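The complex is shown incomplete by one protein chain, all other protein chains being positioned as in the whole.
Naming follows writing order (A and B), and every chain is counted from residue 1.
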Amino acid sequence: MRNYYLLPFDFTRVAHHEVLVNEYGDMLVLPQGSVERIVDHRLEYDDVYKDLVANFFISESRVPANLGIYASRLREKKRFLDDFTALHIFVVTLQCNQNCIYCQASSRSEQSAQCTMTFDTMEHAVRLMFRSPAPVLTMEFQGGEPSLHPALIRFGIETAERINETERRELRFVLCTNCVHLTDEMLDICRQHRVMISTSLDGPAFLHNANRGKVDSYERVVAGIERARRVLGADMVAALQTTSVQALDYPAAIVDEYVRLGFRSLFLRALNPYGLASNGQDWAHYTERFIEFYKAAFEHILYLNRQGTPFVEEFAAIVLRKMLTPFSTGFVDLQSPAGIVTSVLVYNYDGYVYASDESRMLAEVGDFTFRLGSVHDRYEDIVYSPKVQHLAQLWANEALAGCSDCALRNFCGADPVRNYSTQRDPYGHRPSSLLCRKNKAIIEYLISLLVERREEVLPIFKRWLQ
Amino acid sequence: MIIEVDRSVYSDACITKCVYALSNDLDCRRTLCGERERIEVSPRVVDLSPAEVQHLFLCTLNDYKAREVIATETHDIRTILYAKAFADCDEFEEMAP
Partner (left out) sequence: MREAFDPHSNDNALFVTSRCNNRCLMCCQPPQADPDAEHLFAHNVRLLQSAPPDLPVLGITGGEPTLLGERLVALLEEAHRRLPHTAFHLLSNGRAFSDAAFVRRVCRAAGDNLFVGIPLHSDYAGDHDLIAGCRGAYEETLTGLYNLADAGVEIELRVVVNRLNYARLPRMADFIFKYLPFVGWTALMAMERTGLSVPNEAQVWAEPRQYAPQLRQAVLSLAGWGMGVAVYNVPLCLLPRDCWPYAKQSISDWKTAFAPRCEACRTQAQCCGLFSTSIRPFEGITPILEP
């Protein structure tokens, strides 16, 4: 036995093993009883001991040699903070031409008045965006259905490009559209300015149409996707899936539909408890069923990969990147400090600035907790406001009860807005949080695959992360 | 059921974290009697036998005890590591005279 010193790490148990995670998310899988032996300073001088030293779980000197390397890895994992807000969401309108049963954005009919952004608001919002120091700025147009207002979108993009003649940032544009009514004018804007299309497709026709409350939505979306691909290129069109209650029964069919339509990846996305979507749902029951749905769909995706069809599940890819690589991962829903403000700001049609997409959805039901200011306000008064300062105390899972001593916190994130909307408290209560329940279950599932089926899954995961 | 815990082994913070972590499954009522703490534990929703409740509680408590040992032993080095990682960044150097 050798004399050694502990370094900070946490642990959990998965698949009859102890999973140790150090301060920057490196994971070591050891037999049961290992943690106790480590903590009691009873380790033998063997390969486990060497693994623990080499990966900074323990140290042979009080202050580890290569302290700078430890610090450098820790810093790299938080590098997403360096650039500050990169994603800027412009809620162009609430008007929509669909009527989705789980609508998360409180959409209104195409004829509704007073729910579309003015040109003046757009211009101020674009100017605010440029106050963010990020070298890459993404403008994402959302709704409602933003493609109902091509002139406004063109104005937004052209305003940004004009300002950028002196600002010299990298600009990216994303249009979130249901693809149902992509006019020539809209596609022309997309082609001219290299706008990526992010659309919504829930799976096979019967599912998609049932979720939309329309009979021909699926046909029109698929036709829209094909058209957009022809005009813009296949890699410029991505799709998002949302798992309605009915969809829970069709994990494989949904995956197969994405493969059939030529997509290379899928983000298996749970419903979220906003807007109309939360009416009359039993969220605890839904969450449990979603976890099972996720695993079934994921198994099917693994099967396809084994058969030689490269296909990525995006949520897992984000978690696995945190787990298996030394690189920083910026994904607004799964980071600490949370994505709100640090990574995303929302400029709403009403001329106000919100902390996140979810924040503006709360506003639609009359709750303005996360309204940070107006597009006419000074940038500093928005991002350094007392509201944001308060949020900043709740947005790091390193400092939240139930998260700070969770071994999975490196792979997860903090979400004060979700805590507030589901638990009426931005601090949140982890033991009863369904978001915590869902994330933990999925992350533990991914770890269990790495523990029990490493040879099979690791090569697939590596391909996903390249 | 009643679980008795030796406070010279398990600190107040350690028991608090355990009770918090299990608060969705167990109702816990804590009473301090000298060096020992009596914890009245009852399952909230899920049907758990007294043996299962005791096992769950003690395992969780021991995990928090291990975490406490790690946290205590690594407190200073953790501070140093975070300071080294995040305090000596370029902006600070630029601000130096």
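Descriptive notes on the structure:
Keep this in mind: contacts are C-beta pairs under 8 Å (C-beta built on N, C-alpha and C of every residue); 3 or more make two chains touch, one makes a residue touch a chain.
Treat the numbers as computed from the prediction; the structure is a model and nothing was measured.
Here is the thing to keep in mind: the chain we left out touches A in the whole complex. Only one of the listed residues, A:L6, A:V19, A:I38 or A:V53, touches the absent chain: A:V53. Considering the full assembly, A:G68 is the residue among A:G68, A:G213, A:G262 or A:P310 that touches the omitted chain. Annotation for chain A: contacts to the undisplayed chain at residues 26, 47, 50-51, 53-55, 60, 65-66, 68-69, 72-73, 325-327, 458-459, 462-463, 465-466.
Definition applied: only the chains that are shown with their structure count from here on.
As a whole-number value, the distance joining the C-alpha centres of chain A and chain B reads 30 Å. Those residues of chain A that touch chain B in the shared complex are 5-11, 23, 35-36, 39, 59, 62-64, 67-68, 70-72, 74-75, 78, 401-402, 405, 429-432.
Contacts from chain B toward chain A in the complex involve residues 17, 20-25, 63-64, 66-67, 69-71, 73-74, 77-78, 80-82, 84-86, 89.
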